[in-house]
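One protein chain is absent from this view; the other protein chains keep their places.
Our next item is chain A:
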Amino acid sequence: MNNEPDLPPSHDEARRNFLKQSSLLTAVALVPAPVVQAATAELDERVAAAIEKVPLKLEINGKKYKLDVEPRTTLLDLLREQLNLTGTKKGCDYGQCGACTVHVDGQRVNSCLSFAVMHDGKKITTIEGLADGDKLHPMQAAFVKHDGFQCGYCTPGQIMSAVACVREGHADSEAEIREYMSGNICRCGAYTNIVAAIQEVKNGGQKV
């Protein structure tokens, strides 16, 4: 049998994986519901080993969600792929561009570099949650007025970051704005107008 060609181990492996997955599904079914519920605060190893998806409670733009997500789902992918909140953009997906910026408990973060399950119980605000009905948020209105974009792809992240920048008190000068907005890249190069929009909101004294 020495001459037998090296076959890829795909058949056996696929079968093994299938069996593994089916037994995992059985395990999920066997975990009593109260155990899963109790897991939201603390997730111990016994429960984690038995479930593929982790229970997750989030409040997004004022709406409460009760979800089950795979641990490897990033907050960005949860928003876009599962909740259809596609206003938050995927640029680089590695935390280098800022297009995915959202607010978690009021703090701006890169949603691409964060597993959704790590935000259990938190309040998320995305670009969809900024306007008051049809009335634009002052920062959105300022971006329109000052042409703070060209293609618009980075804009949701820019605006979420800009709102946080003003709230944090890091918008006192052009230099400070540029430094504290450096995590948001605009390949069209609308930076001058973005800075002007932020300065207008900051100096206008409106509530952001």
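Rule of thumb we're sticking to: contacts are C-beta pairs under 8 Å (C-beta built on N, C-alpha and C of every residue); 3 or more make two chains touch, one makes a residue touch a chain; residues count from 1.
As a working rule, contacts and distances are computed from a predicted model.
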The complex's invisible chain, by UniProt name, from "PepSY-associated TM helix domain protein", "Xanthine dehydrogenase family protein subunit M", "Transporter substrate-binding domain-containing protein" or "siroheme decarboxylase": "Xanthine dehydrogenase family protein subunit M"
Residue of A:Glu59, A:Asp93 or A:Glu128 touching the missing chain in the full complex: A:Asp93
Absent-chain contact - pick from A:Ile60, A:Cys165 or A:Val208: A:Cys165
Chain A, residues in touch with the chain not shown (by the definition above): 41-45, 48-49, 54, 70-72, 74, 93-95, 98, 101, 107-110, 113-115, 117-118, 120, 161, 164-165, 168, 170, 178-184
